[in-house]
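Note that this complex is displayed minus one protein chain, with the remaining chains in position.
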Amino acid sequence: MTPAANLPEEVEHGLARYRTMLTIRYFEETVCAAAVAGRIRGPVHPYIGEEAIATGVCAALRRDDYVASTHRGHGHAIGKGADPAAMMLELYGRVGGLCGGKGGSMHVADFSIGMLGANGVIGDGVTMSLGAIQGSRLLGRDVVAAAFIGDGGMNRGPVLEALNWAKTFRLPVLFVCEDNRYSASTHSRSVTAGPGFTARAAGFGLPAEMVDGNDVIEVERAARTMVEQLRAGAGPMFLHALTYRIGGHLAQDAAPYRPKEELARRSPLDPLTRIETWLAHHGIETHTLEAERAAVRESIATAERAAQAADFPPAASVFADIQDIGAPQWGA
Amino acid sequence: MTPAANLPEEVEHGLARYRTMLTIRYFEETVCAAAVAGRIRGPVHPYIGEEAIATGVCAALRRDDYVASTHRGHGHAIGKGADPAAMMLELYGRVGGLCGGKGGSMHVADFSIGMLGANGVIGDGVTMSLGAIQGSRLLGRDVVAAAFIGDGGMNRGPVLEALNWAKTFRLPVLFVCEDNRYSASTHSRSVTAGPGFTARAAGFGLPAEMVDGNDVIEVERAARTMVEQLRAGAGPMFLHALTYRIGGHLAQDAAPYRPKEELARRSPLDPLTRIETWLAHHGIETHTLEAERAAVRESIATAERAAQAADFPPAASVFADIQDIGAPQWGA
Amino acid sequence: MGRMTYAEASILALREEMRRDPRVWALGEDIGRGGIGGQYKGLQDEFGAQRICDTPISESTIMGVGVGAALAGTRPVIELRITDFALCSTDEIVNQAAKVRYMLGGQARAPLVVRQPNGMCAGFAAQHSQSTEAWWIHTPGLVVVAPSTPRDNRALLKAAIRSDDPVIYLEHKEMWGVDGEVPDAEETIELGKARVAREGRDLTIVTWSKTASFAEEAARTLAGEGIEAEVVDLRTLYPWDRDCVIASVERTGRLLVAQESVEIGGFGAEIVADVTQHAFGALKAPPARIGAPRTPVPYSQPLEEIVRVDAPKIAAAARRVAAARRG
Partner (left out) sequence: MGRMTYAEASILALREEMRRDPRVWALGEDIGRGGIGGQYKGLQDEFGAQRICDTPISESTIMGVGVGAALAGTRPVIELRITDFALCSTDEIVNQAAKVRYMLGGQARAPLVVRQPNGMCAGFAAQHSQSTEAWWIHTPGLVVVAPSTPRDNRALLKAAIRSDDPVIYLEHKEMWGVDGEVPDAEETIELGKARVAREGRDLTIVTWSKTASFAEEAARTLAGEGIEAEVVDLRTLYPWDRDCVIASVERTGRLLVAQESVEIGGFGAEIVADVTQHAFGALKAPPARIGAPRTPVPYSQPLEEIVRVDAPKIAAAARRVAAARRG
C-alpha cells in the first residue's frame, strides 16, 4: 500500500511506522495463536502493546547500527528490519529461519542489519551491545547501539554495571527501558526501589528522559534527538519508555493476576489506536488504514503458511556451527 | 592506660577510638612487615590510613549487629571487637586463629560478635549482609548491619543490585563506601561514572551522606545518626567515606604508580594525626598519647610472638568442617 | 497414599517443613504466584510475603542473601528458576555457600537449599535446557540431589531442607506435571542413598532424575529380549551411593551410566572412572556411558530429538554393553 505520493513527509513516516507496528502486532497475534495451539513450541513472549517503542527507536537508527534485544524480541527484530517470513520460519524451527531453526523465539537475530539477537538471559544483551560498540570503535566504525531492557531487568547487576561502563567509556549506546509494569507475574514496582529509572540512570551520569512509550511519534522524536547526540560523541543516554504489556508474559499466560480495572484503564492507550488516531487527524482515511491492515495481515498469514510447509533442518545441522575443533560426538 | 576518671565522656570516647585505631595501625604494620619477610603468606591488604572508618562505624553498632567486610578486612574485625591475638594466629595459620588457620587474612571472621568475615570476592559481603538482616528479621531480632565496600567495588553488579534490594525490603543496612581512591593500581575515578556515590545511592532511594573518612569523630557522628534511624525502621542508608590508602594495595606493593605530590598532599590527613590533634585540643597530654601507643604496640608485638610460637593446625583439620555427608577423600 | 504431581509433592514438602520449622523460608523471582512450575502455589497465602518472598531479578543477590540468611540462623530455600540462571550466581554458590563453613573454621554453617530445575525443556533452546550437575559434584562443600518421582521429590526436598549442608536441589524442568503415588504419612529419604528401581542380573544402568524413567522403560524393552538390566536411580548425586553401585556391578559385571546431560566431562565420567578403579576385576566388559553429544541444545524439534537421551537410545547402548566382551 504505497500512500499517495503527495503526502507530507511527516505523514508518510507516520504511515510507515504504522505499517511496522501492524507487522509486529499481527506477527505476535499469529505466533501466539500458533503457540497456544502447539504448532510453535517453547516460550513465546509477545510484544503486543509495546510496538511503538521498538518501532520508534529503530526508526531513529541506521541500518548498520546495532540493536540488542531481550527475551521479548520479535518487535525489536521487525523494527530493525528483519524479515518476518524468516522469523516465522525460525519460530517454526524450519530451514530458512533466521538462525536455521536452531534458536527459536528467544534468539531471533539478523546480523546483516545489526540485530544482535533476542536473548534468553535478562540483561546479557545490554552488556554485549556495549562490546559491539567498543569493538566497532576500535575498527573505526561510527555506529551506535540501542540496548533494550525491561523494567524488571533494570534490577539485574550486569545492567547496572553497564550504565557505569557505558558512561566511563563514553560509548554511543542508547539504553531503552521498556517499562511494561510487569516482570512475569510480579508487579515490578513491588521489587524496584528509588524515585525512578531516570534518576537511577542519572546516578551513573547518563542523561535520561521519560517518554510515553505508546506514542510512536514521541518515542521516535526522543530517540532521534538522543541518537544524534550520541553519534556526535555525547556519551550514552537513557530512555525510559512507559508502556503496558497488553497480553500475558507468555503466549499461554492469560495473566489472571492483573486487576480488571487496570486492563480497562489501559485499553484506550493501545499504541496502534494512538497512531491510527494520529493518522486520521493527519488526513489519512479509514479505508486506507483498513487496506494497510489487510495487506499486513495477509503477508503474515502467507509467512505462516510458508513456515508450516517448510522443511525441518537436516539432521546434520545439529552438529554444525558448534566449534571448529573438537567434534561434538566424541565419547558417544 | 585508663584515662583519668574525671575526663568528660566525649573525650573518653575519643581516647577509646584512638586506642582502636592504634590497634589497627600497629596490627597492620606488624603483619605487613611479616608478609614482606615471608612469615605470613598470601595476600595481606593493609587498612593503614582508613582506620577512622571502621572505628567510627563500628562504634555506632551494638555487639550483636552485623558487619560484612571486604578483602581489606582487618580493620573491620578489630573495629567490631575481634581479638587481635586470635587474628594474628589466623594470619600465621595457627591453632587458635579465628578460623582455625583455614581462612587467613581474607577470611577473618568472628560470628560471636556479628563479624561475618572479610571476603575474597568483592561485593559478596554486601549481598550476604542483606541476607543476615533478612534472616534476623524473620527470627524477630532487631539487629542492623554495616556493609563495607570499596570505591572500586561500587561498580560490581551485586553491590548495585543490593542497593535496590535493601531499599525494596527496607532492610536496616548501612552501606559504607570506603573511598580510598584506588582499586589496586587503578585510579578508581578513571573507571567510575556519574556525579558521585551519594547520587548513585539516591538513584536507588537511599538517603546518603558524604563524610571525611579520616575524621573518626565525624564518621561516628554520621554513623550513629544513621544507625539510629535504621534501627527505627527508616530503611537502608549510604555513607560515602572519603579516605586514602596510605600504603600499597598489598603489603608488598610499594605503589610506585602514585604521584609523589598526591602522597605529600595526603600525609597530613592521616586519621591518627587527626585524632591525636583532637585529643590534644581536648586536653589530653602528649605523654598520655605516648603511653597509649606504647601499650598497644606492646600488645601487638606480644600477639605476634605468641603466633610465631603457636602450633600449626593438626593434619586432620584439613578434612573437618567441609560437609556432614560425603567424605572428602573419596576416590583418592 | 494419593496421587499428586511432582510440583504438588514439592509444595507439600515445603508446606510441611515451613509448618514444622519457622526458620524455613523461600525466596526467588515471581514465586508468590506459584513459580515457574507451580511449585510454590498457595504457599504465600498461608505463610505470607516474608516467608515466600518475591525478589527483584537479581540472581547474585538472591543467592548472596540466601547465604547470609543461612549464616544468621534461618534455613532458606533459594529458588533460581532454572539452572541456566544459576550461572548468574555461580560465584555466590561456589565461593560462598559451599566454602563458608570451611574457610571460617567451622564457626558458621550455611544450611540452605538451592532449587535450580535442571535439564532439557522441550523447545526452550540453548539457554534454557542445560544440565549442570557435573559442576556441583566437583565443588567441595556441596550436596547434590536430583529427585526422579513425585514421591522422591517430597521426601528428598524435606531431607534437603533438614540437612545442615548446603544442598543443590535439581528438580527436572520437564517433570512438574508428572504424577505418581505419594504416601499420606510424612516421609524423608536419607541423603546419599540410591534406589534400585529394578533388579537385573545382566548389566547395571546407573541413572538419575528424569532419565531414570527412560532407563526403566529401556529395561522393560530389554527384558523382552532376554536382557535383564538392573536400574539404579542415584537420587543423591553427591555423595553418590557407591556401595550400592559397586555391589550391583559386582553382581552384573557390566555398567552403563545413562544421563541426559552432555557426556563429555559429565557426572557419568566420575562414576565410570570410580567403578573402574574400584571394581576393575568385576568388569566383564568396558563400562560405558550414554549422554548428550557436546552440543548446545537446538530449538528445532527434530534436532532436539537427536541430542535427547531417551529410552531407545539407552536400550541400544545397553545392548552393546551386554554383548561386549572384556577386550
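Read from first to last, the chains carry the letters A, B and C; within each, the first residue is number 1.
Here is the rule we use: a residue touches a chain if its C-beta (ideal position, glycine included) is under 8 Å from a C-beta of that chain, and two chains touch if they have at least 3 such contacts.
This structure is a prediction, so every number in the text was calculated from the model and none was measured.
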| item | value |
| --- | --- |
| Absent-chain contact - pick from A:117, A:213 or A:271 | A:117 |
| Option touching the unshown chain, where C:18, C:67 or C:88 are the choices | C:88 |
| Residue of C:49, C:122 or C:273 in touch with the missing chain, whole complex considered | C:273 |
| Chain not shown: contacting residue from B:69, B:192 or B:214 | B:192 |
| Interface with the unshown chain - residue positions in subunit A | 66, 68, 97-103, 107, 109-112, 116-117, 119-121, 124, 126-139, 157-158, 161-162, 164-165, 168, 320-328, 330-331 |
| Interface with the unshown chain - residue positions in subunit C | 60, 84-85, 87-88, 90-91, 94-95, 98-99, 102-103, 125-127, 130, 134-135, 137-141, 238, 261-262, 264-270, 272-274, 276-282, 285-289, 293-296, 298-299, 326-327 |
| Footprint left on subunit B by the chain that the document does not show | 41-43, 93-94, 97, 99, 101-104, 106-107, 119-122, 152-153, 155-157, 183-186, 190-192, 257, 312-313, 315, 317-319, 322, 326, 328-332 |
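FYI, only the chains that are shown with their structure count from here on.
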| item | value |
| --- | --- |
| Remotest chain, subunit A as reference, centres from CA atoms | B |
| Averaged-CA centre spacing for the pair subunit C and subunit B, given as whole angstrom | 40 |
| Separation of subunit A from subunit B, taking each centre as the mean of its C-alpha atoms, in whole Å | 46 |
| Touching two or more other chains - residues of subunit B | 157-158, 161, 164-165, 168 |
| In subunit C, residues with contacts to at least two other chains | 55-56, 58, 60-61 |
